[in-house]
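The complex appears here minus one protein chain, its other protein chains still in place.
Chain IDs A and B follow the sequence of writing; residue 1 opens each chain.
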């Protein structure tokens, strides 16, 4: 008797919970793919709301791309750290990196040292398509500059683009977006020496 | 054997010193090219960009001459840039403010006291007499003196200090860049190969531009390094050689005194004898080449707080002895053990007793020059492990040393234990370092008159158009250069050579068309 009651009770509850979850899921889906939310969760203020992003936000805010320029223009985290060449790529990368970061956040596995080491893989998380979505002259070969070497290097970039030896913007612009301070901020001299 | 007798046996005939080296660089007749076509022509060329060269060049440029400074190294400033550059000066504002009575004669006398009668007293006096002018020369050109000190061996307080060589050389170079840009050119990575003589007068240099000093094989750089493109540069009035000493030239040091090959040096890596050998090949007289000056990463008077043992774990010297006796004994001991330096150990009390805490700290931070680093250990076992001793051997040495300390008498080496102020090898932590004396200065070099002219050993007369200044010269200091007396030497003969080369009658030179 008792058993039966519990089961019935559970069954009722389960339907309720299922319904709730379903609604939540649909809402999340709609919300997730609605432009507003996508935008909101790509803002630096959103990314910076987790404390582990402090260093990155701080150095970003001092950078030209973070508003330290004459007109106060700001690029958002997602402008550079998510691919901008297709909507699908953008969303997929967003889901994946978002999931990873949330997992990392709750697992408490964050460490600046890992970020320091990960700098060498920067081509994997700084997207050239992001840079080019603003700096279009680089991609269409109309770059104007007095610096001959800059011209030469961007021609070099274009000549390799799409080939096996392709290089990315971040391959050379190693400190872009964080005012060249990231390395200094992420590393403790003592630890650095211990590494050897 | 003390240093003095050592030197005497090392160079029994002082005049033979030049000969002993000229055998390495065979005597060649001066190049008598009567019509060399030069790539460039200046009024004056100064070889070397350290304190002497810079002073000479600025002085000559201020007399209105077009001056070129060449330096073979990848950086301008020579050893001066990385030296302490304490400046022993008679008549400084600092002395006046304190009412200190001092005369050039008194300073020269102090310098002669440690010279062991080597060298030329007249040169010492010339140096001392020029200090006031050099003091104002530096001050007027942006050098700021931060400290005034009484240093060992000086009968009155007379040393002024700008904070290190960088704080002297950098302002001078900046001054030259800003005020003499139209007349004074400084060129690094430009090596002098030879002098061009015309009718017996030095009128130019054969140099190599874009010369890259071979840091991978510095010992053979002078001989084997062929980098750079040859150029002939004319000097209408004359050439000043301020090409520095040869502290890093173990071949020459070793040829003069075998044991000196064991010394360390943290002078400019280019401090070698190539230029001097070239000068001697033209007959320039070199004197006092056997002389040297030893120093340690930590002050000599702070060696006494510790124990020095050889790689076998045996003591071999009185740690409270004088600089040169300890130095020579260490060098000999090092040679016995295939170049392995002895170990110096302190306990905490010994470390606390240091007179010069700043240099102790530098050593702990590994900033005290090559092999000048001291390490800290909690136990003697750790010391033994780090320096490759058998822990039992080290423990035995320590026990014996402590026992001797307790007895109050050092039977073996006669160290005065009454001065130890509690320093033993008991109180952890322990501090230890390998100790090798450094060769920090070479008092020998080309002989000059008090007018900074180079002397030809063949004729006994001065070379026309050739001057020398600074550590490149010999005979100013004698056996042991007194502390803080290299700066006045560089300054005095820098100024004198700058004046005198400016006063030369210019010759007409042909340019390559």
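By our rule, a contact is a pair of C-beta atoms (placed from the backbone, for glycine too) under 8 Å apart; a residue touches a chain by one contact, two chains touch by 3 or more.
The rule we apply is simple: contacts and distances are computed from a predicted model.
Only one of "Tetrahaem cytochrome domain-containing protein", "ATP-binding cassette domain-containing protein", "ATP synthase epsilon chain" or "Na(+)/H(+) antiporter subunit F" fits the UniProt record of the hidden chain, and that name is "Tetrahaem cytochrome domain-containing protein". Considering the whole complex, the residue from B:66, B:139 or B:170 that touches the absent chain is B:170. In the full complex, the hidden chain is touched by subunit B at residues 74-77, 81-82, 164-166, 170, 210, 212, 215-216, 266, 269, 365-367, 369-373.
Take subunit A: the residues that touch the chain left off the picture are 14-15, 17-19, 21-22, 25, 29, 83, 85, 88-89, 91-93, 95-96, 99, 123-124, 127-129, 141, 147, 149-150, 152-153, 155-156, 158-163, 165-168, 171-172, 174-175, 180-181, 183-184, 187, 189, 192-193, 195-196.
The working rule: only the chains that are shown with their structure count from here on.
Distance between subunit A and subunit B, defined via averaged C-alpha coordinates, is recorded as 57 Å.
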